[in-house]
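Let me give you the structure first, and then I'll get to my questions.
Only a single protein chain was left out; the remaining protein chains are all shown in position.
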Amino acid sequence: MAAVGLAVMALAHWLSVDYFYFAAYTILQFIVLSTAWNILGGYCGYVNFGTAAFFALGAYSTVFWHKFFPMPIPVLIVLGAVVSGIVGLGMGYLTLRLRGAFFSIATLAMAVVFQTLVVNWDFVGGSRGAYIIHPENSEFAGISVHYIEYLFMLMLALALIALVTARTIERSQLGYGFATIRDDELAAEACGVPTLRLKLIATTLSGAFMGMAGAPFPYYIGYLQPQSAFALDYAVNSIAMPMIGGTQTWVGPLIGAIVLGSAQQYATVTISSAANLLIVGLMLVAFVIIAPNGLLGLFEQIRARKKP
Amino acid sequence: MTALLHVDNISKRFGGFVALDGIDLEVEPGERVGLIGPNGSGKSTLVNCICGTLQNETGSVHFDGRTMDGLAAHERTHRGLARSFQLPRPFHSMSLADNLRIPLLYTVHARSGPLRSAADIETRCGELLKMVGLDNKARRRPRDLTQVEMRKLELARAMAAEPKLLIADESMAGLSHSEIEDILTLLKQLSERGITIILIEHIMSAVMSFSQRLAVLVSGKKIADGKPEDVVRDPEVVRAYLGQ
Partner (left out) sequence: MDFDFNLLMNAIASGLLLGGFYAAVTAGVSISFGMLDIVNIAHPAFVILGSYIAYYFSASLGVDPILVSIIALPAFYLLGGAIYQVYYLSFERRGQDALRGLAFFFGLLFVTEVTLLLTFGVDYRYVEAPYIGPSLHLGSIELPYRLLIPCVAAMLLYGALEVFVSRSFIGRAIMAVSQDQLALQLMAADPIRIKRIAFGISIATASLAGALLIVIQPVEPSVGRDYIGRVFAICVLGGLGSLPGALIAAFLLGVIESLTSTYYGPSWAPAVSFGVLLLTLAFRPAGLMGR
């Protein structure tokens, strides 16, 4: 895994095309968001519509600390993780006793409540938004790079951490526990699985990673507005990508993010930015109907049929 | 004389419907108790309340000298209470072996620390599957099983938790005569190892041959509790259940 990451980094540096960094950053961001979503959604079966809230919390946490004194982004990422993680824990505590559909609606509700709170909080800019100025160049492992390349590296590292975490969970006892919650929570309890505790772990981890993805965002975009941070688009993407890739393993969100993310980048450039949302929506509906287990599921089916 | 399970005045309503009305029940360690009654009489509700899947409104449950009130279902399983579900509830996305792995990981380990290596867990899953005759399907998924095999898996999964008290909720429905005999033998073996068993069944021959004591539940009330020979001759029992 790490080898692949280093290879990508080296290749990117050698190519040194700024647009590539901008586009790749977005896709890497989606990898983190969909992997994070999948921990609660795919592994445990609890659909979270509030991705945007956790993402925005990470972003606004950065804005908040930045007002006091600028900090290196890795620190901000950790802070963003802590803030979003705690919120994830709190949200989980309040909502995880609810039946599946109610939980999902509650997550949507929380996302809107947070958005309203932020919009009304002038310290972080409120509805007017907040500016973050960043240096032209930055240092990374001793090499001077464009700022966007620096952000790209960070996001790449984050994506790798997220993927490794998801993979580790999947193969561990925790992963088995999550799967029982998804399959049959009542039976899981009867077998001794502490379902509430596991669900809280899932929401905290999921929220923390989403916050981590959001923390560098103000630097990436320069001007942070609630509409862009809290956009429902994050929710639909973080749900569509794992569903298209496959929700059962860590590979699914990765594939979904790359496929759908690239398709969206292409559509934004060639058609319009509204079109890319249409694509996401259509693909989500199509895959959910035709291929409920995503691309990986289709792949499995083809492989199973080829066996003699 | 301390009973292993002491159910004291349990009541449960669903809206206006009274499912359980002041149930008392005591089960001694090692006992084999049968629980019978018409459909809808509250047997499964009682099991749910004992095991913590549902919250009883009045009364309390004591197990192994400790109160179970306020404890979540998984904690009661850790203390040694296990049950199989009347309608089987397997984990569909896992193989049969993995289904049994869950109680091993989450109950047995939780109780006594991870004493088992991965290889030991594999072996133990295999043993349990063999006991119910499903070892040849260890790698298969629950969707490949027949109804009958799913019931056996239910039972195996309950046994995997190494309980002190096992509640078997209608595990024998739909089984052939020889299959019923197999399950009975299995349960008797468990009983000989010291596991207390509550058997909930409609198949009277199995109940009579297995139980040392018989309790009868009708419309949420316990109307009889005693030696099987006496209970089946109780006129009220005959009227409410057996005479149908």
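Of note:
Each chain gets a letter, A and B, in the order it is written, and its residues are counted from 1.
As a working rule, a contact is a pair of C-beta atoms (placed from the backbone, for glycine too) under 8 Å apart; a residue touches a chain by one contact, two chains touch by 3 or more.
Since the model is a prediction, treat every value here as computed from it, not as a measurement.
Counted over the whole complex, the shown chains touched by the missing one are A.
Which of A:I86, A:V164, A:L196 or A:L232 touches the hidden chain is settled by the complete complex: it is A:L232. The chain not displayed touches subunit A at residues 41, 45, 47, 49, 94-95, 98, 100-102, 104-106, 108-110, 112-113, 115-117, 119-120, 127, 182, 232, 235-236, 239-240, 243, 247, 274-275, 277-278, 280-282, 284-285, 288-289, 292.
Heads up, the rule we're going with is that only the chains that are shown with their structure count from here on.
Residue ranges on subunit B touching subunit A, taken from their complex, read 51-53, 72-75, 77-78, 82-83, 85, 89-94, 98, 101-103, 105-107, 110, 157-158, 160-161.
If you check the complex, the residues on subunit A that touch subunit B are 173, 176-177, 179-180, 182-184, 186-196, 248.
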